[in-house]
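Starting off with a structure, shown below.
For chain A:
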Amino acid sequence: MKLVALITVFMTGALLIYGVEDMPGWGDPNSPASSHVSPRYIQEAMEKTATPNMVSAVLADYRSYDTLGETAVIFTAGIACILMLRKKRKGEGE
Partner candidate 1 sequence: MDVVYSSRPLWAVLVSMIAAFLILATGEKNRNIRESWTIIAAFVKFFIVASMVPLILQGKVIEYTIITFYPGLLLQFRIDAFGMLFGLIASSLWIATSFYSIGYVRGLKEHAQTRYFFAFAMCLTSTIGIAFSANLLTFLIFYEMLTIATYPLVIHSESPEAVKGGRKYLTYTLTAGCVLLFATGMIYYMTGTLDFKAGGFLAGSGSSSVLIMLFAMFIFGFGVKAGIMPMHEWLPTAMVAPTPVSALLHAVAVVKAGVFGCLRVILYIFGPNLLHNLGIWLIMAYIVSFTVIVAGFLALGQDHLKRRLAFSTVNNLAMIILGAILLTKSSMTGAIIHMANHAFMKITLFFCAGALHVKAHKDYVSQLDGIGRQMPMTMGAFAIAAIGLSGIPPMNGFISKWFLCMGALEANQIIFLFVFFTSAMLDVAFLFPVIYNSFFKKPLDDVTPHFDEAPMLMVIPLTITALLSVVFGIAPDAFVHFFSITTIAVQNIMGVG
Partner candidate 2 sequence: MLDYVISKYNFWIYVILMMIGLYAMIGKRNLIKKLIGMNIFQSAVILFYVSISVKAGATVPILSGHSYGHGELIEVAKYLNPLPHVLMLTAIVVSIATTGVALATLILIYRRYNTLEEDEILKIRRDTGV
């Protein structure tokens, strides 16, 4: 079992490192990640959303739908815990 796990882990690691080869260097300002979509956030955020914090602007405006999902995740987790744990306490009390 451990061997299988090790093999899996090393295969995954090798795969990830294999991919690293073609990645842009760390901190390269011209990498696609920094040059395709994100410049617009940096330039427009203030103007469009009147928020100096771009992270907030993106979080709560551009990608607010993700944030809605995020709150739903927390809500799900809360209800999930209630669902799973609530009965037992009552059961013990009885």
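As a working rule, a contact is a pair of C-beta atoms (placed from the backbone, for glycine too) under 8 Å apart; a residue touches a chain by one contact, two chains touch by 3 or more; residues count from 1.
The candidate set was assembled so that all candidates are chains of the complex that A comes from, given by their letters.
Given the structure is predicted, the values throughout are model-derived calculations rather than measurements.
When the candidates 1 or 2 are screened for touch with chain A in this complex, the one that qualifies is 2. Residues of chain A that touch candidate 2 in their complex: 1-2, 4-6, 8-10, 12-13, 16-17, 20, 23, 25-29, 31, 33-34, 37-39, 41-43, 45-47, 52-55, 57-59, 63, 66-67, 69-70, 73-74, 76-78, 80-81, 84-85, 88.
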